[in-house]
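With one protein chain withheld, the remaining protein chains of the complex are depicted in position.
After this line comes chain A, so read on.
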Amino acid sequence: MDLDDLYRLLRVSHVQAQDIVDTIRDPLLVLSGDLTVISANPAFYRTFATDRDSTIGRPLYELGNGQWNVAELRLLLENVIPKSASVADYEMKTEFPNVGSRTLLVSAQRLVHPDDGQRVLLLSIVDATVRRQMEAARDFQINELDHRIKNLMSVTQALTRQTSVEGRTAGEYRTALLGRFDALARSLEVASHKQTPQLRDLAAAVMEPYLEAAPAVAIAEGPVVRLSSSQATSLGLILHEMATNAAKHGALSTASGTVALDWKVVSDEVGPTKVHLRWQERGGPRAAAPSRTGFGTRLIRFTTEFELRGHAELSYEPDGFVAKLSFPSQTS
C-alpha cells in the first residue's frame, strides 16, 4: 500500500482524501515492514530538501546522512508493525544535509490494507524547530521577567529597611518611604520608556513634585547628556535624596531659598569624557553637616561611586548645601 492507495481508501469513505493529504504541511512517509520507504508526500521532499530518487525504495535508516538511524527511534518503529504499537511525538534533534539542525516530532501508526492484509507503517513528522525555539525564547523571557520582579522586590525591601524610623512618626516614615518609591518609579519610567534617557528629562521627572511648590528650582536646559538606563535609575534616586533633604532642612524649606541644578560635559586628553553635575542651594537656612551620616547621604556617595563610577563632593557652605558629582559619560 502506498499513499495512492491511502487516497483511494479514504475517498471510498466519502472524504476528499487526496486534497487533505496533499495539503498536509507535515512530512509523511509510508514504510514497509522492514522500514523501507514505499512513498513520501511533497512536504517530505520540501522539508528535508530531498527528492524522490534519493527516498523511494531506500531503507529509512539510510536516508540522507543516516539521521534517522537513531537506536531509540529504531526500537520504537520496529515494534509498530508486529505489536501494533504506536509512536506519538518522539522528539529528535538532528542535523540534516542542506537543511541544518532540526527538532522533529515523529509519530508512527500501523496500517493494514483491507484487501490483502499487507501491513505498512505511516510515519508523520512534525518540524518543531521554530516552535521549540519560540518556546525557549519565551521561557528565557519569563525567567528574565521573574528575575527582574525579584530584583525589584529586593530593591523595595532595601528602601523600606533603610528608610530610618528614628525620631519619626509612622506617618513621617510613610511619607519618606513613598517619596523614595516615587523617585524610583519616575527614574525607571525615564530609564525604560525613553529611547535614550537624557539627564534633563530625568531631572525634570524626579524634581517634578518639588517644582510646583517651589518655583525656586532651576534646572539647566543643557547640554544634552545621554544616560544609560542604570545611570538614569541611580542618578534619579540621588537627585531625589538631595531634593527631599532641601525640602526638609535646606533651601526648599524656606520661601526665599533656591536650588540650581546644572551640568557640563568635560573632556580632557586623558581619561573618558566626564559629566560634572552641580546642585547648588542658596538663600536657605545656614547649612551644617549632619551630626551623623543618614541613609540619604550614604546613598548619594555610595551610588555615585558604585554605580556611576564617579565621585561626589558634598559641602555645607554658609550659603547653602552644594553637591558636585563627577562621573564618566555613557559614551566613554
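Quick note on the criterion: a contact is a pair of C-beta atoms (placed from the backbone, for glycine too) under 8 Å apart; a residue touches a chain by one contact, two chains touch by 3 or more; residues count from 1.
Everything that follows uses one rule, which is that contacts and distances are computed from a predicted model.
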As a check of understanding, state which of "Phosphoribosylformylglycinamidine synthase subunit PurS", "Spermidine/putrescine import ATP-binding protein PotA", "Response regulator receiver domain-containing protein" or "ABC transporter permease" is the UniProt name of the chain not shown.
"Response regulator receiver domain-containing protein"
Identified contact with the non-displayed chain, of A:45, A:302 or A:316
A:302
Looking beyond the chains shown, say which of A:88, A:137 or A:153 touches the absent one.
A:153
Of A:161, A:193 or A:286, the one touching the omitted chain in the full complex
A:161
For review purposes, identify every residue of chain A that touches the missing chain, sorted by number.
143, 146-147, 150-151, 153-159, 161-162, 230, 234, 237, 295, 298-299, 302-303, 306-307
